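Here's the structure, in structure tokens; my notes come after.
Heads up, one of the protein chains got dropped from this complex, but the rest are sitting where they should.
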Amino acid sequence: MSATEHAVMGPGVSRSPLERLSRGDLALLLGAVVVFGVLVYGAVSTQGFLSYGNFKAILASMGIIGIVAVGMSCITISGNLVSVTLGTTVVVTTMLFLAALTFGPVAAIVLTILAGAAVCALQGFLIGGFRANPIIVTIAFGTLQLGLAQRLTNQSTVYPPHDASFRFLAGTVFGLPLSIFVLIAITLALEFWLRRSRLGRESYLVGENLRAARASALRVTPVAVAAFALAGACAAVAGVLLGASQGNATLLTSETYTFQAIAAVLVGGIAITGGKGAIYRTVLGALFIAVVSDMLLLRGYSTGVQVLVRGLVVLAAVVIVQLLAKERA
Amino acid sequence: MSAALKRLRSLSPEVLSPVLFLLAMIGFFLIVPTSQGHPIGSYSIYSVLQTFGTYGLVALALGLTMIAGEFDLSTLGMFALGGMLAVKLGESSAALGIVLVVAIGALAGLIQGALIAFLRLNSMAVTLGGYITMIGLTGTLGHDKSVSYLNVDTAIKLDEPIAEIFSRHSLIVLAAFVLVALLMGFTRLGRAVRAVGGDRKTSRTVGVRVNLVLIGVFTLSGMLAGLAGGLNAYSLATAVTNPGVAPLVFAATAALIGGVTVAGGQGTAAGIAAGALAMSLLQASFGILASPIWVTEIVTGLLLVVAVLLTAPLIRDRIANARQAYESLRARRTAGGID
Amino acid sequence: MSTATSPERLRFQGVCKSYGAVRALADFSLTLRPGEIHALCGHNGAGKSTVVKILAGLVRPDEGQIEIDGAEALARSPQQAQRLGVALVDQEISLIDVLSVADNLMLGSADQPFLNRRRAARSRARDLLRRVGLDSLDPARPVSSLAMGERQLVEIARALGHDAGILILDEPTATLSEAEIGHVFDAVRSVSADGTAVLFVSHRLGEVMELCHSVTVLRDGQLVRTAQTTELDRAELIQLMLGHEPERALRREPPAEEGRGSVTIRGLAIPPRVPGLDLDVRPGEIVALAGQVGCGATDVIRALAGHSSRASGEVRVDGRRLRLGSPGVARAAGLAFLSNDRKSEGLFLGRSVGDNLVATRLKEMSSGGLVLERRVEPVAGRLAASIGLEERRRSAVSELSGGNQQKVFLGRLLEQPGTRLLLLDEPTRGVDVGGRADIHDLVRSAADAGVGVLFASTELDEIFDLADTIVTMFSGRVVAVARRTETSTHRVVSEMTHAPNDREAVA
Partner (left out) sequence: MTSHRNSGWRKPSLVLVLLVSLAALVAGCGSSSGSSSSSTTSSGSGDESGSASGKTVFLVGSGDVGPWAKANNHAVIDALEAAGAQVTYLQDPYNTQLQVENLNRAVAAKPALIMLLADEFRAVVPALNRAKAAGIPVINMSEPPGIIAPYIAASQQANHEQLGTFAAENIIEGLKEEGKTSGNVIAITGTSGMYQVELRMKAFEKKLAEVPGLKIVAVEDGNWDENTSQKIAQQLFAKYQGSGGIQAAYGMADNQAVGIIQAAKESGMPVGVKDKGLIVTGSNCYRIGLESIKRGEQFGTASQSPVEEGEAAGKLGVELLEGKSIAKEIEGKETRITSKNVDEWLAKNVCP
């Protein structure tokens, strides 16, 4: 699990791994070898795993979750824990996108992304500006979004206008689903933003130590607003892709996206306390979860077992990340 | 009048908030449906208590961990898992099922609490993992389907009205509340929990066994959430695989308007009960009005936003400063008057 | 009081303690008798707190014997110390804000019953409160609503509640008003009359002379003298604490007396501690706010940096009025702030040295929202070089020693265009000797470049090494302002420990 292997080193901190191999690092290395061994064994022994078709299926299943998770990472890195209702934003923006297709696909995409960013930016403002608890604020806004969507749709399924052309968004590029390319593009963009932009750099600092950030007059509120807005925009992009692939939207399935995304963030080894980690690690986390889920699926395990394993993987990741942090201190 | 006002003002927020919200909700409950042509009967009160019975203990479980300065997301998972376990384990005897569920809830809470206390882990991260694991376990046990409880008689008995407004279900929940309130109010545990939530470092230095308290609180939380889930499944005669986030929304709102703060150290079991009752009144009112779901969702969402903002540190500081400035101004003015 | 004839309550014999290479306590001996109030005096770093920590079970000695009531007694934990009959009232108040007074009084007590009988707890609380003169305090009130002095008294009441044979009071009066100090003294006297031995750790020599029967003076971890207070006067005591006054070379030429103040402060009030303060800092001048813990110096520094929402008064930087209460505004006006708590309020421990050094000046290094590496590199490099950490530029700050961490924290404030004043709160707290000299050099060179410096310190050496002008504070008020060259350590200690309106002056 190369994701946690890198947990010791945030960007900008480099050291030769061999010269500082502590006992904790060794344990981690051992753990990584074990996990890798299990993965290899699983890959070889699971019928149908090692095939191009399955490879595509894994990528397809991680694309949309990955995009949501990458957005979620911005929230976590900036020290605002997680949003526990980002999945609701995904579903609501899916509806919005399908409904907005009357204005044409481009306008619909832009409108959807703006709306997703705005609704989350508002949450970021309350959280950053007044230090309101992120979990509860996001729960509240999830409920509000759901209520609003129910009001607007009368709880029924939303279909796009008949003449809308948007299915190209559900197509494939070089045989791979478009969502994977979008995920890669967003990951690169967010990595760039976090490392090169002033706000991005400040969000690492704010996430690392909020009190110090306040004492040094860093822009705490704009950081939170930006992190949430980006997360909302990512959720909206996921919503657009979801809408394109489904061609309709209901309010039935919302939590799954949230918790799969959070799982990817935590499994990627991003500390929930903030200030550490990199976006690409979330992608690795999402990939890891997708691979494990796929194996379980191919071996005939039910959704419940897949969720169960995901939960245990999250717990393990959380414990490992903390032990590493302790080792370092 | 001014004496009463003064007394009201001297009440601490953890008392003031639940009292005010409860009064407001009672007012809402008594006035709004009636004005819309739906008079309140004993059955309305029964259904308030039923809602209280369904989610009240989840609020208590979450609220207790919040008083201890933590946040137990896994109450939501234990609510689901408790239901599934109760249905699976209580086929022969409902009572046995409940006992087992509470024991398993205790175990789940114990494990999470130990991780949080000894490894100094963030409780959000741990209980999030716990939540996902529990939901997965629920799905695994039920083969991803809701599972019926064959003993429909239990369900009927559990929800049978007693003295018109109560039911066995709501009475059990009320009893659990009383028990926890006694535990928190009349033993040294309550003091220790609040101390740990209020100031962990100082608690350690003055000799409170912080780790033990944390583990205890999470264990209790697991037990309560499991009990809530088990009772609910028996009432429905069904265990569902995923209850959604509705119980969490109810619980968080109830706890916050019940005088619990996210920062920890504040709140009482009685306050949480009042908060849960206020939420039940609100939901029952909308039920009586037969409002669409979105009305409940939006009102609850707004209520939660207000509650969380009122307890947000920066807003509290601001209000405190404004108040101080006002009082010093008034003091100066009175002094000036004497001159 | 016939202290000499009664058996020993506490006995320290040849106790030694080292932290790494630093010898905190060497061959220390002390005896306390029941009913004795014994003062422990000495400057910061003299070893007082090590004695306290050993006694309270927070630290274990390397060598030596400790006996309580004639029996070997070495506490390995605070709980064990409590069982041995040692109660500690720490200088940092350890009460839990959200709990009631009665609850706080019960907390941590080994004998608290499982059942919380509120009435019994309250009546017990009333008893204890009465003993510290808080007869009218309602035990149900939350501690958060109490004044500082009341809190200190509650804390003493809690210590009394443990039926301790030995009561340690570590700087109990630092934050109290006159009347409150009177209550504390009454309480201490009545406890000692009941047979408790009291160890009173204080800088305030007036109080020591007034309250204590005997005194032990420590200097650099060594026992200097133990005597009855009647045998000494305050001047002698100060002399004992200071030892032989070292020659202090004038390390830099202070700026000329003339010249307009770059920062002028008029009537700065910070409730509840500082009633009103006037002060000027000229460009290139290093001004020390000298005083003991709780004298208000830290409050002044924090208020200027925008970290007090209740401060009021007129502060002008280069003639322009500064709006108080916002760190951002203060920063923009050219006031750079170094908190006394580098870990929680200063550094980003997980980030690299370079990242930390440029954290506050990303704005100047960006264009169009993007940070330009070509602007960051030279600045980070230069700053890292100036604090002597060029090689460790990419190391995480958490991997550095305390001294180097502090250098990083300070380095962040240096060479910032537009900085008018450095506000340093205890600039060398927890820093070793070498690091300390480096930090002082950095501050001096900043002053040489024309930046004003205002720092709060409780340490004489630091004050005299660094300051051009020494402003002594006591109880939130300025006692005296003097050029370093025109005052002496003796005088400064006297001012810090004994303001003109000190108790002894009254007595």
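Just so it is clear, A, B and C label the chains in written order, and each chain counts residues from 1 on its own.
As a working rule, a residue touches a chain if its C-beta (ideal position, glycine included) is under 8 Å from a C-beta of that chain, and two chains touch if they have at least 3 such contacts.
Since this is a predicted model, take the numbers as computed values, not measurements.
When the whole complex is considered, the residue among B:A246, B:V260, B:M279 or B:V308 that touches the unshown chain is B:A246. Here one chain is not drawn; of B:R120, B:K145 or B:R332, the residue touching it is B:K145. Of the listed residues A:S45, A:S165 or A:N248, the one in contact with the hidden chain in the full complex is A:N248.
Within the entire complex, the positions of chain A that touch the omitted partner chain are 47-48, 51, 53-54, 57, 60-61, 154-157, 170, 177, 245-253, 294, 297-298, 300. Residues of chain B in contact with the chain left out of this view: 9, 12-13, 16-17, 20-21, 24, 27-28, 32, 36-38, 41, 43-44, 46-47, 50-51, 54, 144-146, 148-150, 152, 155-156, 158-159, 232, 235-238, 240, 243-244, 246, 282, 285-295, 298-299, 302-303, 306, 310, 315-317, 319-320, 323-324.
Keep this in mind: only the chains that are shown with their structure count from here on.
C-beta contact counts were set side by side for A-B and B-C; A-B has more. Among the remaining chains, C is positioned farthest from chain A, on the basis of C-alpha centroids.
Centroids built from CA atoms put chain B at 29 Å from chain A. Multi-chain contact residues, meaning those touching two or more other chains, do not occur anywhere in chain B. For chain C, the set of residues that touch two or more other chains is empty. Residues of chain B that touch chain C in their complex: 12, 185-188, 190-192, 194-195, 197-199, 202-203, 205-208, 265-266, 317, 321, 324. By the touch rule above, chain B contacts chain A in their complex via residues 71, 73, 115, 119-122, 124-126, 128-144, 241-242, 244-245, 248-249, 252, 256, 262, 292-298, 300-302, 304-305, 307-309, 311-315.
Of all residues in chain A, only 81-82, 84-85, 126, 129-133, 135-137, 139-144, 146-151, 155, 255, 259, 262-263, 266, 272-273, 302-312, 314-315, 317-319, 322-323, 326 touch chain B in the complex they form.
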